[in-house]
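All protein chains of the complex are present and in place, except for one that has been dropped.
A, B and C label the chains in the order they appear, each numbered from 1.
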Amino acid sequence: MAGETLPPMPPERLIELNDVAVHFSLREGLVRAVNGVSYHVNKGEVLGVVGESGSGKSVTVRSIMRLQPKTALDAGGAIRFRLPDGSVTELNRLPRDGREIRSIRGRHIGMVFQEPMTALSPVHSIGTQIARTYQLHTGASKEAARNRAIDLLARVQMPRPREMVDVYPHQLSGGMRQRAMIALALTCEPSLLIADEPTTALDVTTEAQILDLLRSLQAEFGMAIIFITHNFGVVADIADRVAVMYLGRVAETGTVDQIFYHPKHPYTRALLQSIPRLGQKRVHRLKTIPGMVPDPFNIPAGCVFHPRCEHAVAGRCDVAEPASRTFDGGQIARCHLADSLPELVS
Amino acid sequence: MVGFIIRRIAWAIPTLAFVSFIAFFIIQLPPGDYVTAYAAQLKHSGEYLSPDQEELLRQQFGLDQPIFIQYLDWIGNILLHGDFGRSLEWNANVSDLIWDRLGLTLAISTLSMIFTWAIAIPIGVYSATRQYSFFDYVFTIFGFVGKGIPEFMLALVLMWLGFVYFNFDVGGLFSAEYATAPWSYDRVIDMLKHLWVPVVVLATGGAAGLIRVMRANMLDEMGKPYVETAYAQGLSERQVIWHYPVRVALNPFISTVGWALPALFSGDIIAAVVLNLPTTGPLLLKALQMQDMYLAGSFILILSVFTVVGTLLSDILLAWSDPRIRYG
Amino acid sequence: MTALADDTLISVRGLKKHFPIQKGWLQRVVGHVKAVDDVSFDIKRGETFGLVGESGSGKSTVARLILRAYTLTAGEILFRQPDGSNLDISTLREAELRPIREQMQMIFQDPYSSLNPRMTLLDLIGEPLIIHGRGSQGEIRDRVQELLTLVGLRPEYVSRYPHAFSGGQRQRIGIARALALNPSFIAADEAVSALDVSVAAQNINLLQDLQEKFGLTYLFITHDLSMVEHISNRIGVMYVGRLVEVAPTEALFAKPLHPYTEALLSAVPEPDPRARHARKRVALKGEIADPANAPSGCAFHPRCAYATDRCKAEVPELRDMGQGRKVRCHHADGLSLTGVIPA
Partner (left out) sequence: MSTLASTAPEDVRQEERLYTAKPWTLIWWRFRKHKLAVASLVLLILSYSGALFADFVSPYRPFDIEKLQTFVPPQSVHLFSANGFEGPFVYGLKRSRDPDTARVIYATDETRIIPVRFFVEGPEYDFLGLIPTKLHLFGLDDPKQKLNLLGTDALGRDLFTRLMYGARVTLSAGLVGVSFSFLLGLGLGAISGYYGGMLDTSIQRLMEFIRSIPTIPLWMGLAAAVPIAWDPLYVYVLITVILSLIGWTYLARVVRGRFLALRNEDYVMAARLSGASEFRIITKHMLPAMTSYIIAALTLAVPEMILGETALSFLGLGLRPPVVSWGVLLQDAQNLRSIALAPWLLLPGVAVVIIVLAFNFLGDGLRDAADPYGR
């Protein structure tokens, strides 16, 4: 229903999610894993999506690729994607195993996963995996595809790409595997790269290398990135804009500066305050968010964050679900009290 | 890879030695020895051996030597001269009796194995990709029942059905007129007419088990992240399934090839007795019943060697198909 | 055995742990993984000593060695007893260790696998009490309930099983178990790494409160440098089984002395978007070395921007640089490295 009344996407817009909902029907009941998520990414832009476990950030990007598990129900919303020729497709309307979505996966949208160990096929060399994607989408010859794989491995700064092309994933270290994974995702120079916690399983020094690599590849290929993470440090490092998710909803979106220096949602504020920072004046206690993330079967009424919110107003926050409100500079927050919160003391 | 194969073969040798010793041990198990049995046989036909004569025979055959020396004699004869000893029951050299039958056994077993795989792999994949569909349930039930029915039972039932409803004796491998005839085109056709029964009997049990293994492996593999990666590359469902999880799910299969063949030999023994096939099974059974121990021991030895070699082959195959093992 | 400084609770000297690498069907030993190689440091009474390093650096093994979960390959572990004397626990046998176990405990990383799912909280938290004969059944139950309250869980949960709890709560159960015998020393191995941001903060605060209340000494192992900066008084940095630098927290973050520390610190992603261009990241070449096949000399030399031929040939010693700082680098005196916080 939303699809028909949506305004056309501005020309710089690459992908736009409006009110996307994904539910799972489990034996224990209906899980509303994603419940009204809206965000967008412009061409060549990095959107950081942050949230704790269970916030629905991974499920949302899987619905962009139409890769949700079979138990998932599309519960509404629109996902519009601009193809390189300028036309716009509604991804959420494409059949999951149809020709159209398959021609977009791997070609216009690439994806990098969290566990480089298990996300690459253990029985194929990394070159084979890259070449297969290239041949699939371009119809290139075997020879050309192999050369393409070598070229890509060189571009992700793998040492000795000519040898590495025949190597199997288990022979590589975590960082090298993630490089191979990135090369695979970039095979057809997609206009959008989805990176689902690509550095979470890596050590800090490797993480820094991968972040640098992604940044330089982005400059080189000019693609947009949706970067999912739970680490605010990583977001601050790589994102242009940020979406903060909580319990299947976007609590707040804005530019990276807006989110870090002028957060409007109490959840964003609390999260930012609860992480220890380098060089912070030594405080004895970290600020915490009381309670824990509710389980998905018992989502609180009203604003889903109200039971843990220090600013919650009884009779309002626990009754009505707040609508998204747009503020100066395009910052959007889903909170009744977004403009009346006390100033942050930093 | 070469190093792996060499190491693997190096390990197979002591196993073979040990297996052969066990086979010899089994030959020695029944009370009495060859001479006792020979004497008994002679007595049957009215001749009599005095204890002294028996003792002389024993010395002649080396039966008064310690068991280990006897073993060396036995295995030495086999290895150096291909001489497996003599069958009392048939009054013939063991090696003359077994090779023919082994060939047929091998043919039936191989055919059954191909048949098993041809059924089990597609069905297993189908069941896993269409989990909880109608046919998945049908195949699951087939899997359980197939595993629960002993081969000889299935053979008996098939024979009974064939006899009562089609008035057709499905036993044996040849019709009466071809049983002793030399090989000819008609004889082959006649054999094929009979062959399907043992093949079905042997393949059913195996296929039932393998369908379940394949399905479980596939379900396991399909939940792994690399499958999602393959989808994200833009491959179609069919491409993804056959190129990725099936490749990995087949590995445990490959590792059982080596065991599948001997297991079929084993199954074949019982089924062959019921179906009255001219294969190794009935002969081994008869040898065991008559305590014709050289014949029986030779069979056990040869079957064991097949098993060891089969295991070796499947290990090598597995290393060839799975780089994680090759380089592990 | 040398004397300990008065304020030292634990002194680790020349700690080594080499795991054999076995191969083939006969499990021949073809080499050793030097998981921990010549590690020495002191932990002062009442302080939090942070141990940082990348995966495979051996930091968890150090904690497990100190708690004598493994047998040592070599080294001394001096542990000060309540009566003031000190005891080398590195060679004690399991039975002799039992009284020591009352004084040192561990908090595990994985809140799921570290609690036996088949035991109630009463059995879990009460187990150390039963083993060491601390009171009757009723007394143990009271003590368990008291411990639950202490870690912020409801005392009526005693008869529940662990599967009733979330990750953060399970971690608290683990903390309650560690506290049961009133230990003086607790090793926390990545104690909050598996938890969500908001829950990790709660548990870090709890650990700090407990430290104040009972005067606990922590060995805090983590790969999260912001966390270790927040909680530790002093920090040891490990690389491929060796301690490369020990220093008071502020000094280490302000002015590292080892090139590896500098690189490690500069890699920390800071939650401050404006800082991303201001800060220069020290690019590290290559990958962390394999402890089964560590480079010669200084294990860090293949990745080090300052390495010379000497680094390739000669293993540097852990040198005392004054002001409580130690470093394992040939060129520490000549280098001027940058930290991540103002001095």
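To be clear about the criterion, contacts are C-beta pairs under 8 Å (C-beta built on N, C-alpha and C of every residue); 3 or more make two chains touch, one makes a residue touch a chain.
Fair warning: this is a prediction, and the values are worked out from it, not measured in the lab.
Asker: If I consider the whole complex, including the chain that's not displayed, which of C:36, C:106, C:188 or C:311 touches that chain?
Answerer: Considering the complete complex, C:106 is the one touching the chain left out.
Asker: For a quick check of understanding: of B:49, B:72, B:153 or B:213, which residue touches the chain that isn't displayed?
Answerer: B:153
Asker: Touching the absent chain in the whole complex: find that residue among B:191, B:288 or B:317.
Answerer: B:288
Asker: Using the touch definition from the top, which of B:250, B:303 or B:319 touches the missing chain?
Answerer: Answering carefully, the residue with contact to the hidden chain is B:303.
Asker: Residue by residue, what part of chain B touches the chain that was omitted?
Answerer: Residues 15, 18-19, 22-23, 26, 29-31, 144-145, 147-150, 152-153, 156-157, 159-160, 163-164, 169, 171, 259, 262-263, 265-267, 269-270, 273-274, 284-285, 288-289, 291, 296-297, 299-300, 303-304, 306-308, 311 of chain B touch the chain absent from view.
Asker: Considering the whole complex rather than only what is displayed, give the residues of chain C touching the chain that is not shown.
Answerer: Looking at chain C, the ones touching the missing chain are residues 25-27, 64, 67, 69, 94, 97-98, 101-102, 104-106, 108-110, 112-120, 127-128, 131-132, 159-161, 163-164, 174, 177, 181.
Following the convention adopted for this analysis, only the chains that are shown with their structure count from here on.
Asker: Hey, how far is the Cα centre of chain B from the one of chain C, in Å?
Answerer: A distance of 57 Å separates the two centres.
Asker: Between chain A and chain C, what distance separates the C-alpha centroids? Give it in angstrom.
Answerer: Distance between chain centres, rounded to whole Å: 33 Å.
Asker: Mind listing the chain B positions that touch chain A in their complex?
Answerer: 224-226, 228-237, 243-244, 247-248, 251, 321-324, 327
Asker: Under the stated contact criterion, what part of chain A meets chain B in this complex?
Answerer: Touch residues, chain A against chain B: 65, 67, 97, 102-107, 110-111, 113-115, 118-125, 129, 132-133, 136-137, 168, 170-171, 181, 184-185, 187.
Asker: Which residues, counting only chain C, touch chain A once they are in their complex?
Answerer: 54-55, 166, 168-169, 196-202, 204-205, 208, 223, 225-227, 229-231, 253, 263-276, 281, 283-284, 287-288, 340-342
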